[in-house]
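Can you keep this structure in mind? I'll have questions shortly.
Removed: one protein chain of the complex. Kept in place: all other protein chains.
And now, subunit A:
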Amino acid sequence: MPRCHILGCPVLSPAELTSSRNHLGRLISHGRGHFPGPEAVGTRTVHFPAPAGDRLGRRSSSKRALKAEGTPGRRGAQRSQKERAGGSPSPGSPRRKQTGRRRHREELGEQERGKAACEGRRKRDERASFKEQTAAPKKEKEIPRKEKSKRQKKPRSSSLASSASGGESLSEEELARILEQVEEKKKLIATMRSKPWPMAKKLTELREAQEFVEKYEGALGKGKGKRLYAYKMLMAKKWVKFKRDFDNFKTQCIPWEMKIKDIESHFGSSVASYFIFLRWMYGVNLVLFGLIFGLVIIPEVLMGMPYGSIPRKTVPRAEEEKAMDFSVLWDFEGYVKYSALFYGYYNNQRTIGWLRYRLPMAYFMVGVSVFGYSLIIVIRSMASNTQGSTGEGESDNFTFSFKMFTSWDYLIGNSETADNKYASITTSFKESIVDEQESNKEENIHLTRFLRVLANFLIICCLCGSGYLIYFVVKRSQQFSKMQNVSWYERNEVEIVMSLLGMFCPPLFETIAALENYHPRTGLKWQLGRIFALFLGNLYTFLLALMDDVHLKLANEETIKNITHWTLFNYYNSSGWNESVPRPPLHPADVPRGSCWETAVGIEFMRLTVSDMLVTYITILLGDFLRACFVRFMNYCWCWDLEAGFPSYAEFDISGNVLGLIFNQGMIWMGSFYAPGLVGINVLRLLTSMYFQCWAVMSSNVPHERVFKASRSNNFYMGLLLLVLFLSLLPVAYTIMSLPPSFDCGPFSGKNRMYDVLQETIENDFPTFLGKIFAFLANPGLIIPAILLMFLAIYYLNSVSKSLSRANAQLRKKIQVLREVEKSHKSVKGKATARDSEDTPKSSSKNATQLQLTKEETTPPSASQSQAMDKKAQGPGTSNSASRTTLPASGHLPISRPPGIGPDSGHAPSQTHPWRSASGKSAQRPPH
């Protein structure tokens, strides 16, 4: 035994030789651990004379053998038997000579011990090698051997590997096959969940597949890479586990999931879609909040100059005594106005604190990135929503089928909702039947037309009236703001009027819309459009009036600037010039200052948001909750049935709520540049309204009489949001680009325009060449071509998508034509003509592709169903031929099964087989 070590017997250590051929499997794994592929064998021949290396290798290999012990045992035995039966390998191979020579040396040691442990095949090997050894002179071997082995390795690798080493390693080909199988099993494991099998079957399949993978995964890998391979496998397993845990964690982290699901089950998915939208909005606002707080407010609070240090951070003397009153704070005046929540508080110092944080720059960039982030996230979610719905254009082809097969909302768990759903489904069935029967029937078209025109006229009047009212009120409030001691109502008139308009106009519109007699869905769209117009009109009137105010303030600014200068000048000069000690600077509260228009705008938005929130909550409390209480409890002592009759319970107003949310978000976007604290308030608002509205909807609303599904409206909301985002971007961009900032407040004071801060940073903080580059980039000569290029790209992509959709339509047409052709074939030939399989395979295979077109991976049928299909398939002869044509495709698996792997692994492919054939059948099953 020690001698054998010295000799460097690489293949069979005596200890293993003494063990019988039952342990051959271990030898295989041992050998493969050692010299897994032909390349390794080749190198071994070179290293042959060095026993030390071999010893090392053997040690590690024996370790591996221990590890791999047991798993490939049976397989190895199987293999060796087969090889024995498979006839002698060709003796002329160079490796053979090599092993022969080595064996010769071994022989000496082994014969000494006199063990008869060698197998017959091995003896044969030795005999052959003896012959060769005598025939071939040793000198010649050294160099050409390598080359020859390299040349011959490829084509005959399997025989080489199996014959030369007595089953020491699997050939590359077999390895590849096992690898393929393992990959297949892994794929099966991954896709198992989407197979329509009962759980027990899935479990057994999964266990077997996992066992197979575990067994053979270790056997894979090449030479030195084996350890890496095993490591990679281990990491892959860990990664899968981690991903699963992470997914679990993620689903746990989604807030209000159960609340929304409860609502979903009570009210159907349309009401729930509002809450999902609300949750999404909350997430977006949280990000915006983090952005603004993290990059603007917190640095200012931590590192900026403290309150009271400079005029802009101090409450003026005139307001001082009232600055802490609640009524003043509630209006965002007093101390709140001179806090980091508003634009005016920020100083125009270029850098603050020891970090030398460039606050004005950060303020500007955050303002821009708020819009950038919102745009990206809205567009992204729109895109991901549209990806799923490709067959939009076809929906009118399948009106009845969709109504039949997809109209039930399985989430409905409430019997009342279910009753409503039954009723609405029945109505829609009846409606569509009536439509189909008499589509051209139109009764008294003139009256309807007249009514519709009248309704639209009324609504336009309403819109104009509300716009004028807001303009009037804002103008009046500007007068009030100049007066002293105005009442609470006069101060908050604008917000109150806007909220009241938002509260009362939608029901008014609904009443007017009853004149029009539209189909409910069309009616809903009109209603949404009108409320949208109302909100938008109100918002823009408000903005225009505000803009007037801003211009007024800007006009006054110059005089105030002079006054400030004059005051300061007087203050410092009045002390007299003979005093050596300079006077203490004027207290910041006493410095006269301009009316910071940015802060004024911010305050307006802040107030609007808060009053909007309060009006919403009060509406819910009064309109929904109190009404519900009244109806519920007064029903005992009332003359008519309150629940079924007039007041009844309120329905959840989806369109109004969604639009309210969207416009609220628009105000946040507009206001957040001038009031960084606005987003924080909005986060609070969304949070409370989530809980409050969840409670209100569950406690005091009834499901809609017309339960409709929400999937299509999701993108509609997003589209509205995008529109509002764009519309709210406009005024902000206008103020940034074309209005001069106030001279004595805000981070951009003293500059001509707000965006000058960019230029300043580029000039002072970046190296000059960067400045040049930016200047070059900003050159119109570059920007115009870039815009042109973008237009061209849009045009190109648009035409590509058009042509793709045209191709799609053509394919669809082709499919239809094929169907027709196939149908006519069938009807002509009938079932009896089973023999003419000349063209039927073609058509049926076309069918197959066509079916697979509609459905990528046909799911195999269940047991009962597949039986039925089998019956069907045996009916006409065409189907037989169809299944015949597909056999080669599905039959590649048995062929590719590694021959060396016996019954042990043989059962695995045979188990995948039924599924394959089943799926093949279902895929190829010709339509009847």
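Going forward, a contact is a pair of C-beta atoms (placed from the backbone, for glycine too) under 8 Å apart; a residue touches a chain by one contact, two chains touch by 3 or more; residues count from 1.
One rule holds in what follows: contacts and distances are computed from a predicted model.
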Name under which UniProt lists the unshown chain, selected from "Cullin family profile domain-containing protein", "SMCR8 protein", "Calcium and integrin-binding protein 1" or "UTP14, U3 small nucleolar ribonucleoprotein, homolog C": "Calcium and integrin-binding protein 1"
Touching the absent chain when the full complex is considered, from A:351, A:369 or A:414: A:414
Selected residue (touches chain absent from view) among A:198, A:306, A:767 or A:781: A:198
Per the touch definition above, residue among A:189, A:323, A:458 or A:560 touching the missing chain: A:189
For subunit A, the residues touching the chain missing from this view: 189, 192-196, 198-200, 202-203, 206-207, 241, 244, 247-248, 251-252, 257-259, 261-262, 264-266, 269, 388-389, 391-392, 394-395, 397-402, 404-415, 417-419, 422-423, 425-426, 429-430, 432-433, 436-437, 698-700, 709-712, 819, 822-823, 851, 854-859, 861-862, 864-865, 868-869, 872, 922, 925, 927-928
